[in-house]
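So that we are looking at the same thing, I have put the structure below in structure tokens.
Here is chain A:
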Amino acid sequence: MMIQFHSLAQFLAMGKYGAYVWPSYGLTLLVVGLNITWARGLLRQAQLEARRRLAMQAQRA
Partner candidate 1 sequence: MSPPPATLTAPLMAARLVITRDLMLAFRRPEQLLQPLAFFVLVTMLFPLSVSPERTTLRVIAPGVLWVAALLAALLALDFLFRDDAQDGTLEQYALSGQSLTWLLLGKTAAHWVLTGVPLSVMAPLMGYTLGVPASASVGIMLTVALGSLALSFIGSIGAALTLGARRGGVLLAILILPLAAPILIFGSRATELAIRGEAYLAPMELLGAIVVLSFTLAPLAAAAAVRISLE
Partner candidate 2 sequence: MTWTWFHRLGSPPYVYRLAGRLTPWFGWSAGVLILAGLVGGLVLAPPDYQQGDGFRIIYVHAPTAWLSLMIYTWMGVAAAVGLIWRIKVSHAVAAACAPVGASFTAVALATGSLFGKPMWGTWWVWTPRLTSELLLLFLYMGYMGLRASFDDTQRADRASAVLAVVGIVNVPIVHYSVVWWNDLHQASSLSLAGKDTIATSMLVPLLVSLLGFTLYFGAIVLVRLRGEILRRERATDWIREALA
């Protein structure tokens, strides 16, 4: 296997398809990243709420 492109300019151009290839990769990687932060955010929120609930119950006890 060898690198198919001879220059950065050629790589960015992607034949004449650059305008389609790069947004596709960009969008996919964006959603990949967003899902990571979204999931971790939800878990953190759920953990915070659980801690809050525990604290309230300890207070009442």
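On how the list was made: all candidates are chains of the complex that A comes from, given by their letters.
Everything that follows uses one rule, which is that a contact is a pair of C-beta atoms (placed from the backbone, for glycine too) under 8 Å apart; a residue touches a chain by one contact, two chains touch by 3 or more; residues count from 1.
In this text the structure is predicted, and so the values were computed from the model without any measurement.
The candidate list 1 or 2 contains one chain touching chain A in this complex, and it is 2. Of all residues in chain A, only 1-5, 11, 14-17, 20-21, 23-25, 27-28, 31-32, 34-36, 38-40, 42-43, 45-47, 49-51, 53-54, 57 touch candidate 2 in the complex they form.
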